[in-house]
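One chain of protein is taken out of this complex; the other chains stay put.
On to subunit A.
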């Protein structure tokens, strides 16, 4: 794959920047939805290279960041049970719950395993029939097909000691919620390329039309991100609001049809609370009735959960693009990647961690004079 290097090419970056500078005539706010893109933008300093008219607002597309506190607290309760082996992607272990995190449960003797894939969790269940194996199934549309497959395989293979704690979130309803917010300042979206590789982008034209907002499907390499920005700026300057695919080597309109078919079979859509943001209608997946027996929430009665968020954390405003991480008073003080107060500092794809890890300590305000920060 020799061409991959070219998508990181420095001269190409300068060329695309020159083209963006040539086009831009006034300020525009663009939101990159995906945490992976935020990470790439900060790591490569793309936001600092752009003409000052273009502001990048970091979106809610980090699954670790938006998994609601109540789901973390349920995970903590289930993982503490004596006969349970609790499996999770590694980056969930340090996400703070109301009073501890999964690492703490592990140090207190909980059997918690970091897995790379839900299939690894299924294998642990098959090899340990005397234990209840629970997988923490979080993530956007990119991760959901893997979790759907694990549940379907468990059913087909008659594996009874496997279950999943499901907290899946969907991108298109989040775009609609951001655009409907009274404090919204997003004028164009860079849509998450890998989410679209699964779902295609057939869900986006109605959104672009309804909110009159350009949506550009964008990859992760520096040239991909800049090509996405260029396409969005071109549309904004022309007064257009279309869906455009700037990541055609990976994404097509229909997406991955076998994956979508199994997703539809295993999950149904429900309202979902996003951490820091609140309820977004029809924005989550839960197990469909045919697979309910694999639902960890019904298998283990976790009782009433009372959640307590850190009063210092402003991650909700960060996730909605209302403030930049550096505008949070706790940023780099009480809150660092070693002592995170909020999920956006825990996950390496979270905006707070990206800013901290790449030494962005100076506030770069995205607010305007008329609009104070923390308006919500």
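The criterion applied here is as follows: a residue touches a chain if its C-beta (ideal position, glycine included) is under 8 Å from a C-beta of that chain, and two chains touch if they have at least 3 such contacts; residues count from 1.
FYI, contacts and distances are computed from a predicted model.
The complex appears with one chain absent; UniProt names that chain "[NiFe] hydrogenase metallocenter assembly protein HypC" among the candidates "[NiFe] hydrogenase metallocenter assembly protein HypC", "Acyl-CoA dehydrogenase fadE12", "Carbohydrate ABC transporter permease" or "Flagellar basal-body rod protein FlgC".
When the missing chain is restored to the complex, the residue among A:30, A:46, A:64 or A:341 that touches it is A:64. Across A:161, A:197 or A:283, the residue that sits in touch with the chain not pictured is A:197.
Checked against the full complex, the one of A:70, A:153 or A:305 touching the unshown chain is A:153. Residue in contact with the omitted chain (choice from A:259, A:273, A:328 or A:345): A:259. The chain not displayed touches subunit A at residues 1, 3-4, 6-7, 9-12, 14-19, 21-22, 34-36, 39, 49, 51-52, 61-64, 89, 91, 116-120, 139-140, 142-143, 145-146, 149, 153, 157, 192, 194-195, 197-198, 220, 223, 227, 248-251, 256, 258-259, 262, 347, 349.
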